[in-house]
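Not every chain is included here, but those present sit where they belong.
Labels A, B, C and D are assigned to the chains in the order they are written; within every chain, residues are numbered from 1.
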Amino acid sequence: MTAPVLPPRQIFWTRRRVKSLVVQAVFLGGLAWLFYFLFANTTANLQRQGIASGFGFLSQRAGFDVSLSFLPFTSDSSYGRAFWVAVVNALVLSALGIVLATVLGFGLGLARVSKNWLIARLATVYIEIFRNIPLLLQLFFWYFAILRQLPGPKESLVLADLVILNNRGLYMPRPQVDQSGWVIMVCFAAGLCMALVMTLRARQQRLKTGHGPKCWFWWPIGLFALPLTAYVLSGASLSFVIPELRGFNYRGGMLMLPEMLAALLGLGFYISAAIGEIVRSGIQGVDRGQVEAASALGLGRRDIMRLVVLPQAMRIIIPPLATQYLSLAKNTSLAAAIAFPEIISIVAGTTLTQTGQALEAITLAMLFYMSVSLSIAAVMNFLNYRVLRHGN
Amino acid sequence: GTMDDIKARGHIQCGVTQGVPGFSNPNDAGDWTGFDVDICRAVAAAVLSDADAVRYTPLSNTERFTALQSGEVDILSRTTTRTLNRDTALGLNFAPVVFYDGQGFMVRESSGITSAMELDGTTVCVSAGSTSELNVADYFTANNMTYEPVRFEKADEVLAAYDAGRCDVYTSDLSGLAARRLVMQNPAEHVMLKETISKEPLAPAVRHGDDAWFDIVTWTVYALIAAEELGVTAANIDQMKAEGSPDVQRLLGSSETGTGEWVGLDNDWATRAIAAGGNYGELWARHLGPDTPLKLARGLNELYTNGGIQYAMPIK
Amino acid sequence: MIAMRGVNKWFGQMRVLADINLTVAEGEKLVICGPSGSGKSTLIRCINQLEHHQMGDIVVNGIKVDAELKTLDLVRRDIGMVFQSFNLYPHMTVLQNLMLAQVWVQGRKRRDAEEVARHYLDRVHIPEQADKFPAQLSGGQQQRVAIARALCTKPKIMLFDEPTSALDPEMIKEVLDVMTELATEGMTMICVTHEMGFARNVANRVIFMDAGRIVEQGPPAEFFSNPQSDRAKLFLSQVRLN
Amino acid sequence: MATDHTAFLPPPVVSAGPLAWMRRNLFTDWRQTALTLIVLYAVIRGVPPLLGWLFVDATWQGTRDDCVANGGACWAFVSARWGQFIYGFYPADERWRVNVTFAMLALSVVPLVLPMVRGKGWIIGFLLTLYPVLAFCLLYGGVFGLPVVETARWGGFMLTLVVAITGIVGSLPIGILLALGRRSNMPAIRTFCTLFIELFRAVPLITVLFMASVMLPLFLPTGFSLDKLLRALIGVAVFNGALMAEVVRGGLQAIPKGQYEAATAAGMGYWRMMGFVILPQALRLVIPGLVNTWVAIIKDTTLVLIIGLFDLLGIVQAGVADANWLSASVTKTGYVFAAMGFWILCFSLSRYSMYLERRLGLGASR
């Protein structure tokens, strides 16, 4: 054998390559021209009519109020702050929707594979109904046909004087901690991160060496012990504010607006139907041998499901589940149609009209959704590759 | 310019609401009718000699300004309040005010509220992206009251929300309140509060930067008002054209010195505009006045001679 | 220990077990062989009712087994099973695999369960792999873990369904060794296998099946040297070829 | 394999009967029994009132007051508005044009669905090229002496179909081009297509519709304005094109390398190879995925109501807000009616896709 000869340096300017470059150059040129064309039109349109442009409006006074805000917001706040209010509202709605849809969806998936004929059938009916009706229609149904028809504040449906439901929303007692409440929140968040990090580290170590430290105890420590200690040490006091009828409406307590309730029900039920199907196919995707091995050992159906099938099904379930979460987050935009103050309603609606700056407003809205999509995709990739990639 | 486009196209594109009784609303046959619609028809009659040469584009609050800016509509005749911001930053030009309005509140009679100062802690239904939304915020802040806004983009939905009891209060322009009350389940159960919290001069708008077209719309509106001042109606127009006073003759183009050349049309432009639906007062009476379901009083919209502030610039 | 009387089973219209009569005494080691599709797997899967038979009786340890949950529980407690494809739980470590049934079926304490698990890992000669995941083990090691897992619940009978046929040749021996050890300790065993050497050395009796029937049975020495039926002769000639 | 004929002995009839069946499927153990009873109770409590509302107490003819009096569903409302729900504001005299357009569609789709019909390629070709043109001419008019019907008058179920079909037909070529572009070996084109696809997949359709309705007009030269419906249709087609691209890409990836090589060795260039050899196979592979995307497109048509077009849902919503009808039962009836319309469409399509999946699955394993 002769000594290995290395390949010659590629001749760059083959005619084939030149042709490919020309095609691409023409393509890029066309694209650039198109962008220039649109850009020129737009600037000309804006200039000729003296329309304002740029993001300067974000610091201007907004002048309107919103019904739901987790950040301090008054009509004196800026458009920029209104944007962040909308962002937080959309994120809160997404998060609650994801919790609801996941809980319902897993229940449905399990019901679908249940041996109980009635339950399996009902789950099928539920799934087929909710996934084949447009989400917007479902939102309208919940909002206009159901919640809208609830009685007014004076004739509310009251449960034990604590939970109140009327056409102004769902009122619940609100836990109240005094000023040091944030310390507890911080401790809770820190505990959660700590438990997560410890579990991941232990798992990685185990994957590498076959031995890993025990880690389950980090969870109770992180989630309960730490915040509880903080609660006791900081001397905070906990009380509940109970809603009561004052003037026209109930006051105090925690209020879930009908818009939010309807959005949550609509999104949760719609996406749960999809998740139900995903969970079902995940469960059915687990090798039959696994079930057989477990039943041969004498495990009952429920234990098999809980200990053997579901953990493995998760690997099949998570990628499409991520897609559904993404779809849920994007679909919060439809809640604008039932007056839930999220991005479309606040940014692409009021802000756009009051400032007249369509380009900027819609760009902002799109940027928000893109960053949400990217974040969810990133988190799910992380889960997929770091946590679930062991075994075969 | 816009005029050339319209002539080439053969019709005017008119931006209207998505349905407000009295102002612009499709009738049973699906044809648009109303006060704002008739303004467009008058312009079309003046420009194209055909009051029916109009196509209507229903626009939401959000869409209305871009639709005008982008040339999708030639004229925005859509209960739009004239403000400094819209006149400048949004690149609009407003024709004369066709309706002097103000924002008010409507509540259920059973609530026992009689004054806007009692509205603290209420839930208020308001149209998103409107001046009402801004006014109500200012009003409650100024009076140290709190409220919870329920904001829909479509006027229909704001109304339905209030009607179904989602809100204690419905706020909008007084004319809008009157119009919308008609379509409630039980109009009699609702009362309007006496306070007017803002000035809402509603005017047709055109794009900034096309002065010729702006002039035509402006003076068509003035012609309608002038016709009422001069007693010219759709019924007597032919007669008036022949035997009216010099002012009338000038308006209707039958005098020597015609006005057509100045606005870039023929001398009969105003005649056609008035004949299309009548003078300003006739439009009012037909769509908004006491004989209509809206039963609005003319108030500020009376001619200046009758105690109002409607006043046509001299057509000379 | 096990008695089958007139057992019949159909899949749809196809009869895969036909009038099976078979008794297995305590401590007996049975090897079942026969061509592919002859019903060997189905037969042993009927014993712990992974498949339900439709006709005939199966009595295990005095309990008549059927599809009732109660008897299933009782019967499966006494029977361990090892599969061709190991079927270890990939999301658990070896130790967790071994402890699962002990904790959740037999209600043993974790500490005790771990002790038992380590004991049986010792017995299959891989005590050092306790904390690995199945995917990190070789096939032979995985199958030995599977055997240990089945033993952990201290069954009276062990069923093996072609435990070595998914393994590379080098690994077959280590699994067979473990099985032989188990046999010498007196466990009642029923093995479906084509390892004739194992059958010859360990089995008390060889069962030959074809088309859902037991065609021939006898001590291995006799069966291998002097098969009675043509079908068995043909089968043995083919097996020797490989 | 089965040598003796007793092997053909049929299986015994298992102790059947409804009781045994119920024992096996409903009352397996106490836990299942409890569950069954709870659910059964809920069903018994829930279903008869629902049926009562839908049929027994329903009002089939009359006015709002009859509906309010009866308390059930108000089908009278639906029948009074039927014409509007189906045709929107399309002039009554011209509605035959809508009927003809969709009858044509139905006539060409039926043979497509039947497995035994041959020459499907021609029908698909017709539906993708000639049909849209014909449909537009018929619906919009202005040719063949048909009076023009403004798109502002289109509405109801007809508009839903128009949007859905444009979404389906328009997104396919866009999707194919984007998918090919994403697999191209020219980095500029690949990058562009990837960015384009990912951008549209990351944002909700509603922002795209907003873009089409309020942003697009600003991009165009003055005086040049596109019809509002047309802009929405462009938005829908482009958005779904990006989704479609991912489905098509899945199919392209599944085509073995040998197919490319065989076509190359036979002297075919890129477009011929793609057009005759690769795409026909890839598209066939992803038909179930395509049909599922169509279901999503049909559901998404409702979003056009947010930009002020009156699709079926939009017109129902406008209808239930009508003062002459406004009442709880009318509102519910209206939405239930629209829901049934969409449900039938989507459910049958998704079942069809499942059927195809099974059929194609069998074909592949053969």
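Just so it is clear, contacts are C-beta pairs under 8 Å (C-beta built on N, C-alpha and C of every residue); 3 or more make two chains touch, one makes a residue touch a chain.
Computed from a predicted model, the values in this text were never measured in an experiment.
Overall, the file's complete complex carries the labelled protein chains at copy numbers of A x1, B x1, C x2, D x1.
Operating definition for what follows: only the chains that are shown with their structure count from here on.
Under the contact definition stated at the top, the chains bordering both chain A and chain B are D.
Taking each chain's centre as the mean of its C-alpha atoms, chain B lies 41 Å from chain D. One simple way to say how far apart two chains are is to compare their mean CA positions; for chain A and chain C this gives 49 Å. Each of residues 28, 210, 214-215, 218, 220, 222 in chain D touches at least two other chains. Residue positions of chain A with contacts to 2 or more other chains are 45-46, 48, 144, 148-149, 336, 348, 352, 358.
Residues 61-62, 64-66, 69-70, 85-86, 88-91, 111, 120-123, 128-130, 133-134, 136-138, 140-141, 147-153, 157, 160-161, 164-166, 168, 207-209 of chain B are the ones touching chain A in the complex. If you check the complex, the residues on chain A that touch chain B are 45-46, 48-52, 63-67, 74-76, 144, 148-149, 152, 167-168, 246-249, 251, 258-259, 336, 339, 341, 345, 348-350, 352-356, 358. Interface of chain B with chain D (complex): residues 5, 18-19, 26, 30, 55-60, 62-63, 66-67, 69-72, 156-157, 159-160, 163, 182-185.
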